[in-house]
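Here the complex is missing one protein chain, while the rest keep their positions.
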Amino acid sequence: MNVNLPFPDLAPAMPEIVIISAATIMLLLELFFKNKGVLAFMGIGIAALAMYFVPMSIGDTFNGMFKSDLYSIYFKFIFLLNLMLTIMISLQYMKREKAEYGEYYSLLLFATAGMMLMASAKDLIVLYLGLELMALSTYILAGIKKHDIRSNEAAIKYLLLGGFSSAILLYGISLLYGLTGTTDIYSISVYFKFQGSSLPVVMAMMFITAAFCFKIAAAPFHMWAPDVYEGAPTSVTAFMSIGPKAAGFAVIGRIFYVAFQSLQADWVPVLIGISILTMAVGNILAITQTNIKRMLAYSSIAHAGYMLIGVIVGTSEGLSAMITYLLIYTFMNMGAFAVIILLDRGDEIKDYEGLAKSQPLVAGLMLVFMFSLTGIPPTAGFIGKFNLFMAAVQAGYAWLVIIAVMFSAVSAYYYLRIVMNMYMKDMTEEASITPSPTLALALAITIMMVFAIGIMPSLVIG
Amino acid sequence: MLPILFFLYHAVVIIALSVVIITRRNPVHSVLWMLVLFFHIASLYLFLNAEFLAAVQIILYAGAILVLFLFVIMMLNIKHELNADICIGEWPIGVAIGLSVMTLVILGIGKFSHGPMGQASIEAVKAETHTKALGRVLYMDYLFPFEIASIILLIAIVGAIVLAKKEKASGG
Amino acid sequence: MDNAILIPILPLVAFLINILFGRSYIKNNAHWVAILGVAGSFIIAVQTMLDVMGGRTLNQDVYSWIVSGNFKVSIGFMIDQLTAIMLIVVTSISLLVHIYSVGYMHGDGGYYRFFSYLSLFTFSMLMLVMGNNLLQLYFGWEAVGLCSYFLIGFWFDKKSASDAGKKAFIVNRFGDFGFGLGVMMLFIMLGSLHYTEIFAKLDTLKGQTIAICGMNVDLVTLIALLLFCGAVGKSAQLPLHVWLPDAMEGPTPVSALIHAATMVTAGVFMVARFNPLFSMSETAMNVVALTGGLTSLFAATIALVQNDIKRIVAYSTVSQLGYMFLACGVGAYGAGVFHLYTHAYFKALLFLGAGSVMHAMSGELDIQKMGGLKKHMPVTYWTFLIASFSIAGIPGLAGFFSKDEILWMAYNGGYVGKIVWLIGTLVAAITAFYSFRVIFLAFHGSFRGTHEQEHHLHESPKAMTIPLMILAVGAVAAGWVGIPEVLGGHNGIGHFFEPVLGHPKVSGGHDEEWMVMAISVTGAVLGIALAFLFYVLNPKLPIRMGEIFKGYYQVLWNKYYFDELYDFIIVRPAKWTATAILIGFTDAKIIEGIVNGVPNAIAGFGERLRKLQSGNLQHYAISIAFGLFLILTIAFIAAGK
Partner (left out) sequence: MVPLSWYIGLSAIVFVIGMIGFIVRRNIIIMLMSIELMLNSVNISLVAFSHYLQDFRGQVFVIFIITVAAAEAAIGLAILVALFKNKSAVHTDEIMEMKG
């Protein structure tokens, strides 16, 4: 038999190809470099290279299973940014934690590639594989401090619950396949446009919803997040709190806006419920926390609740507000984690008492990130929330916005508590820091962007 | 009539084995029962004209994954396991929720109507042999996911090595 | 003009540098940064002034922050004649006060903090006057208020200082509440916050009414009065004047800059800026004129009997601000702003002079304990004297021209105008009297303080006297830009303002103008003569007078019992209610329940939720399964409907 294999057009997938091949090469190079820092710098370079390819990678390829459009490009930009910043804050940290494996950087790259595939997937099979590529890499990353029982615990919890949620996802996808006879998201959309809703369709949709709500850590599927975030190495926590969440949102946006677009009446009420519950759980539980990583985990849950509003409103403004929020969240959250890594102290909130006296600059940075997370102008966090809530109000969800603003006010309590601890309390002992050039660079980038976006929102809006 | 009986036999055995697997106290028994289960599933695949998948099911699942499970179980302390509780204290809640979900799912799939038919009719596949037809789809239409799957396997290797290998004395 | 954007930015940069690096690196050199910043602003402001005089104006958005439908939050600059004069006032006074503070604040623990606040204040004030939209004005408005609050309470370890700061803050809330409402109404009615767009659409408001408590209120009047509420608070007019005298607890340079020359005049600036709106409502204009007139009289009479030198100057400020509103109220916005401008120089001079006296007297403020300071501190004396002549309205000095312009305009302004003219003339005489009371009591005669104080008497350092001398030049010459035609000038400043502020109709002839001028000058001279009689020729006379008019003296001494009145009708009831409720319900724990209950309830709820987060991953799995069950149920129910 003479099979004529047409060579696929690689251009649209260039960023992914760059990342994956570089990650594979880095696995080999790891054997030759004693100093793992080289790999880190290589990773940053590769991310930059991929970022360079991202804007020119528009188009469909691989039998229409891969679709690179403006939507996915925004997300890829966020993923690559997340990757770069994570590597920057990791370099010193992994050395300090004695977990300096060369594979670490490759795995970060693989995970990012998985996220990028998710954002670009036009076929449910590619979507699932991208998701697993991301998930499996992050499981390993969460457990990479293998001599630390907490890291092991985080990894096993993440893996088991992640596996459980993928099984739920697969069940939903299999039903969807049976119902429509296809796995192509756009064909599914066409099919539903003519067939309308039915009970099995709704069921398949809910299984998929549950699985992705797990990935974005929305309540009641959120419970893994605090434990995993607390136990994982801090740099990985920073990576996880943004990347998989953003990827989850990328898929939610794609699936709900394309495949299930004609079924809005069925999924909107469910997502509203999840969003409110998520905001409530995230914000209320964050108040009671004593560990800052754990607090940020709950805060990240709460932020997922806000972002879901962007999906709910059902307009393109809502979706773009959600993407903008993710980008802003990337900067402010990464900044906060960079500060945590910078400090030699533990992760307890009371360790931050009197920080302003011993490390005024660090305290100032943390102050800005906390303000931004709260959403106080002129920081980027305010712009993100404003944008998101405005889109919701315009779409007629004023009541939802009122709830969100209320929870946002609650959130001020726990973010500003950190600020209060730093500025109002006396220090128990002198705080020391371990600065490194890359960490400083990450902090500089994040703080600059938090202010730049806050002062010039037109950078990201529109 | 015969196909129905065939299906019913498999359905009953598969369900029964599933229950057996999750109720065994000794994990080794669970694994062995699972082996039997996989053979039944493979035979169901045969019944559904998926010969290649039946083979994969046996070779990969039964041959590789289950053996991996067995290896790990052997490393752990079985004696301790035999005296421990098999379930968490809240197991009735878990079972209740599970059964509730099942009720809803059964309710949901009651109105199931499958989508439009594809090209690969049984006759067409028979003419080409299943493996070849599947292979062509896999390597032509699904080449891209196939590549991703290869990366996933690579990650599994890397992960297993990173997490499970013995450290050198230097700790590097 | 093209560099105008730098005017506010330079002080902002100075502020940022000082606040970030002041504590550890700059320390006692903080003044260099601040002075350089504001000096740069001053130079550009002068350039801008020249450009404006050449006929160039500017109105453009520099930066749009948020645009959402009609709602646009932007930073934009509008530079016209009104702004230009404000820029000159703010930057020049600020520069001089900065220099003065180098001497005055020398050795203070919060040196860098003080200068960074000053820079921040200057920045906010400049943003306020340069803005081309209401929102920017409003932010500037609140920002200067905040800076003033910080600076009044600068010595926060002093209880009276922090109390005064709080008082200023709370009293201003009342005014700002109205102001905020006014801004909102304007936006709702006209859909824009930009001055030019508002003024262009003002006609649509004409004749519209709004029902409040069953009464139909004219919309224009309502908005104008709401905006005026803000001005009343910020510019310390009746009945919200009580915070300004107390604000004297702050460092004296602050009083000169914020509480005499710039921030308190923001109200006048705002009314002048919104002159198209105010001019549309007869009622509002009359309210403004009468409030101004009454305040000026009222504050001047209080100043007659006070002994605290800074408080006298403070009441005099309140009184002069009243003058400016009086002018605006009769439609003579140009005259009002002219007075604002001259007042800035002589009043800043008076404050800085008072500061110089305090400096010499080791913080003593009571003029009864001074006397004969003339020979110890000649520079302070002479400059203080010039300022007093200026404020008294002696011909040829700055105060004379602006005051005369106001009185003349008031005289032309209908029967309300006539009333306020009478008040104004009377106030002019009283002002002359109390100003010279200070001069005679403090600088003439013999020293009445302790020996140590006398021993310590000295002239202030150069950093303080040089600004005094410069300001003295201003107190003399600032008015020369507005010499009226009747005196052979051509009222340059009046014509300068015409494009923005218009020019009120003048019905009276030159004879009448001469008469008005003569009356006020006679009043002023009489006032000075009387002060000379009372405090130099026959020092027993004041005591006798005090005994004869004992009742009235008491009223004045107690500042018309305003503080007591507020204490009685607002503070005490508020406290009483709070206490009564507290005591009444302590047993029931209702208050405690509400106050602590909400946060506690949330936290308690959180604690309970935390229990669910047990650490056992199977509980999490149950949660996931339950969530799946839940959303399936919801979706099935929703789909079934």
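Letters A, B and C mark the chains in the order given here, with residues in each chain numbered from 1 onward.
Just so it is clear, a contact is a pair of C-beta atoms (placed from the backbone, for glycine too) under 8 Å apart; a residue touches a chain by one contact, two chains touch by 3 or more.
Since the model is a prediction, treat every value here as computed from it, not as a measurement.
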Since one chain is left out of the picture, which of the remaining chains does it touch in the full complex? A, B, C
Given A:97, A:153, A:266 or A:353, the one touching the chain that is not displayed: A:153
Going by the contact rule already stated, which one of A:178, A:269 or A:360 would touch the omitted chain in the full complex? A:178
Contacts of chain C with the missing chain: which residues? 610, 613-618, 621-622, 625
If the hidden chain were put back, which residues of chain A would touch it? 125, 128-129, 132, 136, 139-140, 143, 146-150, 152-157, 159-160, 163-164, 166-167, 170-171, 173-175, 177-178, 181-183, 226-227, 230-231, 288-289, 294
I need the residue numbers on chain B that touch the omitted chain, in ascending order. 3-4, 7, 11, 14-15, 18-19, 21-22, 24, 27, 30-31, 34, 37-38, 41, 44-45, 48-50, 52-53, 56-57, 60-61, 64-65, 68-69, 71-73, 75-77, 81, 84-88, 90-91, 94-95, 97-99, 101-102, 105-106, 109-110, 112, 114-122, 133-134, 137-138, 141-142, 145-146, 149, 152-153, 155-157, 159-160, 163-164
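Rule of thumb we're sticking to: only the chains that are shown with their structure count from here on.
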Chain nearest the overall Cα centroid: A
Counting C-beta pairs in contact for B-C and for A-B, the higher total belongs to A-B
Any idea how many Å lie between the Cα centroids of chain A and chain B? 30
Chain B, residues touching no fewer than two other chains: 104-105, 107-108
In chain C, the residues touching two or more other chains are 619, 626, 628, 632, 636
State the interface residues of chain A toward chain C in the complex, per the touch definition above. 156-157, 160-161, 164-165, 168, 197-199, 202-203, 205-207, 209-210, 213-214, 219-221, 223-224, 226-227, 265-267, 269-270, 273-274, 281, 284-285, 287-288, 360, 383, 386, 390, 410, 413, 455-458
Complex contact set, residues of chain B against chain C: 88, 90, 93-94, 97-98, 100-101, 104-105, 107-108
Could you list, by residue number, the parts of chain A that touch chain B in their complex? 3, 5, 8, 20, 24, 27, 34, 62-63, 65-66, 98, 100-101, 103, 106-107, 110, 113, 117, 123, 125-126, 129-130, 132-133, 136-137, 139-140, 143-144, 146, 155, 175, 177-182, 191, 198-200, 202-203
